[in-house]
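I am attaching a structure below and will ask some questions about it afterwards.
A single protein chain has been omitted; all remaining protein chains appear in their positions.
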Amino acid sequence: MTRFAASLRRLAAVAIVLGLSACTAYSLVPPMANDVANFRVEPDIAWNKANKLRVDSSAALASWTADGPGLNNVIFIGGVKDGTPVLTVQGDTGGTKDALVFRKDMSPSEIVELWEAAITKLNQTSIAKASNIQPTQFGGMPGFKFEFSYTNKDEVERSGLGYAAVKDGRLYMIFYSGTKLHHYGLRLASAQKMMETAQIRG
Amino acid sequence: MIAAALLIALGGCTKTHQLTTTMNRTEGSQPQVVLMPLDVELSVLGASGGLEPRADWTDTAKTYLLEAIRSEKASKQIDMVVFQDERAGAAYQDVVNQLIKLHGVVGNSILIHQYIQEAALPSKNGQFEWSVGPSAKALKEIYKSDYALFVWVRDSYSSGGRVALMVIAAAAGVGVPGGQQLGFASLVELETGNVVWFNRLARGTGDLRNADGAVSTAQYLLAQLPK
Partner (left out) sequence: MTTADRGRVLPHRRGFLGGLCSCSLLGMAACATTPANEPPMTSGYKPAASTDEGGLWHVMNRVEGEIKRSRHLIRDPAWDAYLRDITTRLSADFSNDMRIYLMRTPYFNASMAPNGMMQVWTGLLLRVDNEAELAAVLGHEMGHYMQRHSLAKVRDARARADFATVLGLGLGAAGSLAGLAVMAGHFSFSREQEREADDIGLQLMAKAGYAPMAASEVWQQIMEEAKADPSPKNDNVMFATHPSSEERMTTLRAKAAETGVQGEPYAERYREKVRSIRFMLLEDELRLRQYERSLVLLQRLQKETPGDGELIYFEAEVYRLRAGQNDAKTAEETYERAVLAQNAPPQAWRSLGLIQRRDGRHEAAGQSFKKYLDLRPDAEDRAIIASYMEKTS
């Protein structure tokens, strides 16, 4: 099986925000109440949790996929500390750290801006845009949601939907994305329901 | 009309997922298949052990492979039309481009998650369920075809010519000893966008820079293509 470790590494370029390191395994996430990255969520379909991530954060992190990380993906970011980057790529020395810093006094508009910059950096793309930011309840508190659109090196357009809130000075976000042509829509209802009813347990 | 049987062909250097052994067709005619642009990349194994893509070899391989696929299909009695950029027209251009790119991602996802046990997606429970989605109908409109055939091949050779088992590597360019020519052929049902047949090829011989090598690769790739 190690001969395909090489093709796995090739796929790292295909993964969206959270990539896979070679030979990543997945664990089954059954459709029931789940504790993940300082959230409690109740998915109505089975998902697959990535056992190894290539990004770091001061927050607890998790990444799920339904159909494969190149096709759709849910990222759980459970509590980014004030003054720390929302995400950093492991092994990246290129100044990502300073540029993607979350501050607790950020408005939703600024947090979404930050997310645009994060997607831009992580996917090395220039086309990343959020839209339709709306206030909404998230995790039992006043938060916001937003839509997203981006295209990276593989030239596949992807759509996204994020829910977030700042609680006790920490950022909590769940972001679902998938290929615009098919896989985003395929699991959107399940993902959205899960995000709308998520609880923050941090 | 579709004999939905999940068959995994074992043995040899190909491994097939077969959701159907026959293709839909209108009464009395042959199945219509559009051959999508070949996604092929040949690389050279440098002295340092790194891999770098060779555009000229790639080009040659594509030409030979296309010819080889054409003769293969002739023996299989299917009507095949070759994809042409210009046929999409303004209305479909974007969708068709995205379909091609998306299939690349789907195909690679299948290679990893369906064929490599450690990378399996437990939620799928061993089922073969992959799709580019109903937007594939656009291809049906343009080419009047019921299916699209995608071919993807990655291979590498030493700069002195292919001698023994060659090396396959990822974009990272790491040489893995005992590597292979890696490829797949994928048949997509255009009404739904579902992948109804997928054949993975993995072998250590065969030189795509010449016609014979391309012929044998094409034969392997299209073995057990639904009729």
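In this document, chain identifiers A and B correspond to the written order of the chains, with residue numbering beginning at 1 in each.
Everything below uses one rule, namely that a residue touches a chain if its C-beta (ideal position, glycine included) is under 8 Å from a C-beta of that chain, and two chains touch if they have at least 3 such contacts.
All values derive from a computational prediction rather than experimental measurement.
Contact with the omitted chain, checked across B:Asp59, B:Glu191 or B:Asp212, is made by B:Asp59.
Touch with the chain that is not drawn comes from one residue among B:Val44, B:Leu66 or B:Ala223, which is B:Val44.
Residues of chain B that touch the chain left out of the display are 44, 46, 52-56, 58-59, 85, 97, 100-101, 159.
Although one chain is not drawn, its touching partners on chain A can still be listed: residues 93-95, 99-101, 103, 105-110, 113, 116-117, 120-121, 124-128, 131-135, 144, 151, 153, 155, 157.
Going forward, only the chains that are shown with their structure count from here on.
If you average the CA atoms of chain A and of chain B, the two centres end up 31 Å from each other.
Residue ranges of chain A in contact with chain B, taken from their complex: 1-14, 23-29, 45-48, 65-68, 70-71, 154-157, 179-183, 185-186. Partner chain A is touched in their complex by these residues of chain B: 95, 97-99, 101-102, 104-106, 108-109, 111-113, 115-123, 129-135, 154, 168-172, 174, 176, 178-180, 182, 193.
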